[in-house]
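Structure incoming, see below.
Note that one protein chain is taken out, while the other chains of the complex remain in position.
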Amino acid sequence: MKTLKSKILLNEKVLNNIYKLVIEFNSEIDEIKPGQFFMLKTLDNSFLLPRPISVNDANENTVTFLYRVEGIGTTQICKLREKEEIQAVGSLGNGFNLNELNGKIAVVGGGIGIAPLLYLTKKLGNNADVYLGYKDCVYYNEEFEKYANSVTVITEDGSSGKKGYVTDYINYENYDAVVTCGPEIMMFKISDGCKAKNVSCYMSLERRMACGLGACLGCTVETKIGNKRACKDGPVFLSEELLI
Amino acid sequence: MKTLKSKILLNEKVLNNIYKLVIEFNSEIDEIKPGQFFMLKTLDNSFLLPRPISVNDANENTVTFLYRVEGIGTTQICKLREKEEIQAVGSLGNGFNLNELNGKIAVVGGGIGIAPLLYLTKKLGNNADVYLGYKDCVYYNEEFEKYANSVTVITEDGSSGKKGYVTDYINYENYDAVVTCGPEIMMFKISDGCKAKNVSCYMSLERRMACGLGACLGCTVETKIGNKRACKDGPVFLSEELLI
Amino acid sequence: MADLKVKAMGMQFKNPILTASGTFGFGEEFSEFYDLSLLGGICSKGLTLNSKPGNTGIRVWETPMGLINSIGLQNPGVDRFITEELPKMKSYKTKVIANLGGNTEQEYLTGIEKLNNTDVDLIELNISCPNVKCGGMAFGIKSEVAFEIVSKVKSACQKPLMVKLSPNAENIAEMAVACEEAGADSISLINTIKAMAIDIKKRKAVFDNVYAGLSGPCVKPVALRMVHEVCKAVKVPVCGLGGIMSAEDAIEFIMAGATLIQIGTGNFIKPNIAIDIINGIEEFMDKNNIKTLDEIRGII
Partner (left out) sequence: MADLKVKAMGMQFKNPILTASGTFGFGEEFSEFYDLSLLGGICSKGLTLNSKPGNTGIRVWETPMGLINSIGLQNPGVDRFITEELPKMKSYKTKVIANLGGNTEQEYLTGIEKLNNTDVDLIELNISCPNVKCGGMAFGIKSEVAFEIVSKVKSACQKPLMVKLSPNAENIAEMAVACEEAGADSISLINTIKAMAIDIKKRKAVFDNVYAGLSGPCVKPVALRMVHEVCKAVKVPVCGLGGIMSAEDAIEFIMAGATLIQIGTGNFIKPNIAIDIINGIEEFMDKNNIKTLDEIRGII
């Protein structure tokens, strides 16, 4: 059975419009895989559709989310306080298949796309090289230090870490697989890089979702074997399967 | 010019589902008369129409409201916190005409209908006899003590003050005018009592409102001289003008 | 600097934003919130030849992001409008639109004749009010019926004539074309959508008339679609409305082809919303380097 509602343990600003949300979750009910997400909604009617947000971290009794306040939904969610309840339906989606991620792995996140990669990095057990790309303000990189083999921070304006785009700093041939989440333009550049070097590339895609469950067929991803649902068949896809 | 938005200075529970809200208000912009109200709304879209709430008290720099959480709108309003902003459009309505309230005045409130009567009692300058009727739990009676000639508390179950209905305890012939706000059934009983003794009776009526400004014609009150708007021509009416 | 001026029906509007009939009284109530001369125009409450007391019972009811109303055209009648309200409306120094409803052809025609001799700028013919028994909307369902009444009104009318359509029309584009062919100088839409609410505790319909009219943000996606359909079908300028609550909403209607815009229910939600919308359109234009609305009108 999936969880429907949870108590909020923490909902606080990390930096600017980036927030961290921790909810109660009983891992005996449902095991959470990295790359999975929850559909989040306030219990009032200030917006209609639940919002998909990836699992940033998970423990026996809690799930953590890292989210950016974008529009009406996340604005309402960020107003929720400790001890209040939130509709949190999950865990959903296929997530990353850890069995396929053997050998040397590069984990590449752009902006808020870093969110699902923390839990993945943790599950990869101090093995992954993590590349984190930001526009200017850097956040959450220290969390990655705990679980990664190496962490490279890149900012577009060079204000922290290296300057430029994450894609400038990855030597694809060093890796057995690359895992990425962030702006599509970044992910496709990475997938091209991987292709050239014959490295598998897994990406976590974002689509507008109504249900997040696989029922509405609203979140189509075109693949070589037909339309797939980002929510149920994804959000993680092997880049070579995609028709984009 | 009317005010549109204000800062919240306080929004706290008084008792059970009764809340007190204090907002910033510059009395130089608009003078507030007792019996007037504001249209209140949260700045988000958790509900659509602003809600009419009477002025419970007013000072140079603040307005106080006393409200009961009833449905979706008041539930959202009661979640607002200090320092947040609220859409508070006012002050609106005709209010009580203090010039007409001379001599000995009885002020009779039932339930949350006591809200507008505090500011009125204050403006009447320690002259009024106040009758407050409650179902069981008594609140805010002490505030009235400050400004009234006398305060009589009546509860239906007799748990505090006298037992029964307010209407059992008023000697209409002792008064030059009676002012009332509360359930319509109570107000009409009072107006009948007044009529019998030839005493003027002013009542503050509640109607469903869309605009609160006099523009939508949604809040009709039938009077001997045609349809009136509860929001603009009222909410205070002389009972003998009504066709109800 | 963006230029918001709009030319339509041989007139110039300061900007495309009008306030919708029945949601703005005759303007007075809103003059306590802002300077009404900033508006493109003001539509009067729906008028009928003779005064009307309106409907009994509950008249307004909130729904999810919507409002159902059953006012029933309560109004002082055309004569008192002309003597009591119009002079005040004219003093606000913006376009004054008289919204005229009616139960019979003769009522419409007599109303028009009276308004001809006033300094009303424009007449909006309401063939779409769902809230009076045999009133208005009967003319607004079938295109043939609308064609008849609009033709007659047009030949009597010495003012520019805007015909306000009902979303309950059988075919909205056909209806608009029929009105255009009958001589309408402009089309406005949408009026409210026929709707219903039930009070399950009382086991009764909320409204004495059972059905009433839905407006507000909830209807916007439907209104926008209808405005787009009508803009593709007619050549006369179209005035779009229905659930507009922000400059972004208004720009959607303009991109769908609307020349003018009306703000209805929004006036209840935030009394100065029309001004926010005017300012917001200007900002959008400035930010996107749009000089006049012609550049984006009807680009969808």
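Side notes on the structure shown:
Each chain carries a letter (A, B and C) given by its place in the written order, and its residues are counted from 1.
Here, a residue touches a chain if its C-beta (ideal position, glycine included) is under 8 Å from a C-beta of that chain, and two chains touch if they have at least 3 such contacts.
Computed from a predicted structure; not experimentally measured.
The chain not shown here is in contact, across the full complex, with A, C. Contact with the undisplayed chain is limited, among C:Leu161, C:Leu241, C:Ala256 or C:Leu293, to C:Ala256. Within the set A:Val178, A:Val199, A:Cys219 or A:Val236, the residue that contacts the chain not displayed is A:Cys219. Only one of C:Lys45, C:Lys114 or C:His228 touches the absent chain when the whole complex is considered: C:His228. Residues of chain C that touch the chain left out of view are 63-66, 68, 170-171, 193-198, 200, 203-205, 210-211, 214, 216-222, 224-225, 228, 243, 245, 248, 251-252, 255-256, 284, 296, 299-300. Counting over the whole complex, chain A has residues 1-2, 4, 41, 45, 47-50, 87, 89, 208-220, 226-227, 232 touching the chain that is not drawn.
Methods note: only the chains that are shown with their structure count from here on.
Chain A and chain C have centres, each the mean of its CA atoms, that are 47 Å apart. Chain A and chain B have Cα centroids lying 52 Å from one another. Residue positions 45 of chain A are each in touch with at least two other chains. For chain C, no residue reaches two or more other chains under the stated contact definition.
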